[in-house]
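Got a structure for you, questions after.
Excluded from the complex is one protein chain; the other protein chains are retained at their positions.
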Amino acid sequence: MLEQITQLADPIGAFIGFALTIMVLSYIIGDNVLFRLAISIFIGVASGYAAVLILYNVLWHQVIIPVFQAVTTGDTEGLLTYATQVAPAVILGIWMMTKASPRLARGSTPVLAFLTGVGAATVIAGAVRGTILPQVGASMNLLSTQAAPPETGRLVGWFINGIIILAGTVTTLIYFQFGVRRQEEGVPVHRSAILDYLSTAGHGFIMVTLGVLFAGVYVAALSALIDRVRFIWEIILRFF
Amino acid sequence: MCRKPNTPVQEECLYCQAPLKGAGFIAPAEPAAEGSQVPPSEEPGEEAPPAQSDLFSSLEDAVPDWLKETEASFLESPAPEAEGPTSEQLSDQIDALINQPLTSSEGQGPAIDDDWLASLLAEAGLNEPSIEDLGTAQDQGGIELEPTGTSQDEPGEEPPIAPEQVQKPDWVSHLEAGSTIKLEGGMPPGEPPDRGLQVSETTGQEGPGEVEIPDWVGKPGPEADTPSAPETEKPLAPADLPGWLEALKPSEDLSPSEPVEDLTTAEVVKAGPLMGLRGVLSAHPSAIRARKPPTYSIKLRVTDEQHARVEMMEELLANEQKPKPLPSKPIISSRNITRLVVALVLILPVIWAIFTGSQRVPLPQPNIIPGVVNCTQSVQRLPVGASVLLAFDYEAGFSGEMNLAVSTAISQLLMKNAFMTLVTTTSSGAALAESLMNASLSTAGIPEGTSAYTNLGYIPGGTLGLLGLATSPRAVLPYSLDGDNVWAAAPLNTISGVADFSAVLLITHDPDIARSWIEQVGPLLQEAGTPLLLITSAQAEPLVRPYYEAVPAQVQGMVPGLAGGLAYGQTTGGSPQNGTWDAFSAGVTASVLVILAGAITGVVVKMIKAKNKKES
Amino acid sequence: MKKILPVANAIVAVVSGLLVLLGYFFPGVFGGLQSMLIGWAIILAAFALLLGIFNLGMVHWKKIGKDGSGSIYSIVLLISLAVTIVLAGLNGPTGTLSLWIFNTFQVPVEISLLAILAVVLVYAAARLVLRRPSWYTILFLVTVVVVLLGSVPLFFLGEVAVLTSVRGWLAQVPAVAGARGLLLGVALGTVATGLRILMGVDRAYDG
Partner (left out) sequence: MEPVLNLNNDILGLVFILLCLGLTLFFTYLSRRGSAIHIRDIPAFRHFHREVDLAVEAGKRLHVSLGRGSINDLQGGAALIGLTILDRCAREASNSDRPPVTTSGNGVITILSQDTLQSTYRSLAAEERYDPTNARLTGLAPMAYAAGAMPAIHDEHINANFLAGHIGTEVALLSEASERSRSLSVAGTDDLTGQAVLYATCDEPLLGEELYAAGAYLGANPAHIASLRMQDILRWALVAVIVLGAVLKLLGIVP
């Protein structure tokens, strides 16, 4: 809404926005020149702006300004910190830039190896500390008596819902079981009967979850569509 | 050729499979193989003279007298009348045999039905075996017979006789004396029965090329069937030749005389111990190279059908090499039309609602949507001039859905005279934040540049950046986007960690970002009692709501999606509806109808298909 | 040398990864080193972004002339990229000109692309049974329809209280269960993937 107000305050911007909106929506009919032009502009602008923002916040604020300030103020401690915290990264970064040349590309591999190693460690720690432990903890607390509502009427509902969530979480996990019983050649592999029942239930829970999320995504997209229709209508009212 | 020793009876080299016996006899048969049915009798006339002149000029001294005589006498001897036609017939027969190796056994049908052969086989008591033998014999004969084909009719018609028993004419005796190789090559012990078998079979098989079979053939059954098995040579009485056989002697004489014919055109050995001999197996490799039976047999074995297959394969390969034009996508397809219809059904009600500014559907009330009331109350409870952290972690695409709620929150905070610190972990967040702040300030009549907020910009490092922000925001974002060191001055100089803010308002469309904030930063906020408020998109609501519903709540207030924004707007004096909510309602209703219609169609089509399958 | 280089790269990846990982669990010992390495990685990511922009430019630069009618798109993209970088770089990310470019070119297109999603999603949902006929698909679609109907008063029928409460229950009970299972599964897979790299078995880098 307010973004429209900003645009409407600027007739040229509003008209360009209007044109781009029509060009993009034309994709509904099919892939066409107008859509391609619009997304080409969009990719250029979006990527350019993102690059500027990130470079501004990282390279400018963390690499260039600190050394400039440390030198001007003669802050030796700051320079020392910079030499250990930032300078090696800058050297590695410049080293990595050799990737731009196909001839020197291989030389930057150790830097990428370093990035990959750090990334791998980060995702492991993030998965364990950010997802596994909190989600397991939350599942265990489902039926915690401390979280139980005092009213008897709500208590039953709370308990049943807790059991359903617990069963859903467990069966969904079981659904992903990859290993199956050994079978003789030629016979299609399948799980044991109990596993089959459990994983079928898990599959059902997954479908319900995806259905709820899909509806949410659709509602968000529909809101965007409504916003565009409103924007087009406001431009028509203003200019035509 | 490997030049390794072979036993005289060997027909091809044991080591390199080079033909031994055939070698000397291929030459005269080659024209026939090439399809020219020139009778061998003519060949000398055409080819022999130059060959002889060469021979005599170069090897006059080397050639022994006896050989000169034999050559002379043989060159003078006239060609038999029967030779021309029989050679043609046989070459036809052999072509037929070789070109249809697989149909050999089928080919026995007519052969067996044929009276004389049927009786022969019956008396021999080996119908089936003999048929198989014939098949195999044909294959062998394909190569073996060809060279000597010109002489196959005679031995075939007469009852086979053990070669060693045959009364040889004088010239043969001379020949034997002169060259043992000739004799062995010409009549190996096992050959006559085979030949007899071949011919009798082929004559049975070849309709057009069938030779006139005299009546007598039917009588001497025992003799006739002997060829089929080696041991049947025994019953053949050596000297028990019928009188009529005498009459055949001249023609019979021809049989061994063929090799001599070969001599006229056969190469003279120019090197090695056999130098000067004609038609003998040369030790010179070129002799073998010049006569490659495989090439010869391959030529013969290619049938029309195989030719056709080869051509087909060549065509396929040629097409493979050609770059295929990739199929162009149809512009108007049923899918595109359906897509267009769906789009119209969805968009038209929305357009109608927006253009008419319809207000039939009642706006969502704050108390109906969980979290909205708590959110607005949490903001209201903030002290005047409080420092609030606003995380603009959403993409521009969701601004249509979320900007109403965000602008409401900002105006509410402006009313509380709060100082807003803006951060983001997305690439669009900083610009969205700045735009919304400017718009809100202008709407609230606050002049731009008023120190109501500071935009710290982008937090690099994703979740790690958030952890850094939670504990040491100064290190992660040392300067504002304007380049000011905002941490040195009030009100941020009192802030050392994220928990020092009075409230944290997270605005995101991404459930992962919401989880990162709630799980990584949330615990610190809970310890300090700082409320974490959430403005989110409808797509993230299902995954974020549990944190709001949790006991104790990890999110203190929540405004989900467009509905939440409209409800939240009403808590601060109402927001203009202008048909937005009606358009939303109409859009949802239309889309539900489309989905149901599609699902029903799908089920019906599936049922029809299943029914058709059953019927078929 | 051909054999040594990959091994050396693997050692770099494994050692740096282990140091960062240990920093999470022994902050006292490895915390400082870990934060330093992560700081380096964040700065390196910015340099990688520069390389990415260079790659984006190169791809479209090569397309010009080679791609016939497609050249015009590449030219437009390169111009818009260059102009944005120059203007936003000089004016600052929150400068008036930068914001004008952002609000005029990026916001409308991005919202419109999301608007297209609305049509795409409805079309896909309508075709789903035809495309993947199964009971799970039916369950998925029933959930979608119920949640949609419960999220807003219907245009002609008004609000159906039952649907609203069912939607609330679906979102807070079965959906939470499924989401937890999915999240835990994804986390397990993520740990396995990360460990393969720390074991030096998977080498995304030029090993």
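By written order: A, B and C. Residues from 1 in each chain.
Methods note: a residue touches a chain if its C-beta (ideal position, glycine included) is under 8 Å from a C-beta of that chain, and two chains touch if they have at least 3 such contacts.
Worth saying up front: this structure is predicted, and the values here are computed from it rather than measured.
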Which residue of A:20, A:59, A:92 or A:120 touches the chain not shown here: A:120
Chain not shown: contacting residue from B:486, B:521, B:534 or B:594: B:521
For subunit B, residues in touch with the removed chain: 323-324, 326, 329, 335, 395-397, 426-428, 461-464, 467-468, 470-472, 510-512, 516, 520-521, 523-524, 539-540, 543
Positions on subunit C contacted by the hidden chain, ascending: 21, 23-25, 27, 31, 34-35, 38, 41-42, 44-45, 48-53, 55-56, 58-59, 62, 70, 73, 106, 109-110, 113-114, 116-117, 120-121, 124-125, 128, 140, 179, 181-186, 188-199, 201-207
Contact set of subunit A toward the excluded chain (per top definition): 30-31, 36, 39, 42-43, 46-47, 50-51, 54, 96, 99, 102, 105-106, 109, 112, 115-116, 118-120, 122-133, 136, 139-146, 162, 166, 169-170, 173-174, 176-183, 188-191, 206, 209-214, 216-217, 220-221
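One rule holds in what follows: only the chains that are shown with their structure count from here on.
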Approximate Å spacing (C-alpha centroids) for the pair subunit B, subunit C: 36
Cα-centroid distance, subunit A relative to subunit C, in whole angstrom: 4
Subunit A-subunit B separation of Cα centroids, rounded to whole Å: 40
Two or more partner chains touched - positions in subunit A: 3, 6, 28, 46, 49, 53-54, 56, 58, 62, 122, 126, 131, 138, 209, 212-213, 216-220, 222, 224-225, 227-228
Shared-contact residues (touching 2 or more other chains) in subunit C: 38, 41-42, 45-46, 92-93, 98, 102-103, 106-107, 110-111, 113-114, 118-119, 122, 125, 141, 144, 148, 151, 171-172, 175-176, 179
Footprint of subunit A on subunit B - complex, ascending: 331, 336, 339-340, 343, 346-347, 350-351, 354-355, 396-401, 403-404, 407, 427-428, 430-432, 435-436, 438-440, 443, 457-460, 463-464, 477-479, 481, 483, 509, 515-516, 519-520, 537-543, 546, 550-551, 561-562, 578-580, 583-584, 587-588, 591
Complex contact set, residues of subunit A against subunit B: 1-3, 5-6, 28-30, 46, 49-50, 53-54, 56-58, 61-62, 65-66, 122, 126, 130-131, 134, 138, 147, 209, 212-213, 216-220, 222-230, 233
Contacting residues of subunit A [partner subunit C, same complex]: 3, 6-7, 10, 12-13, 16-18, 20-21, 24-25, 27-28, 36-49, 51-56, 58-59, 62-63, 84-86, 88-90, 92-94, 96-97, 99-100, 106, 109-129, 131-132, 135-136, 138-139, 161, 164-173, 175-176, 202-222, 224-225, 227-228, 231
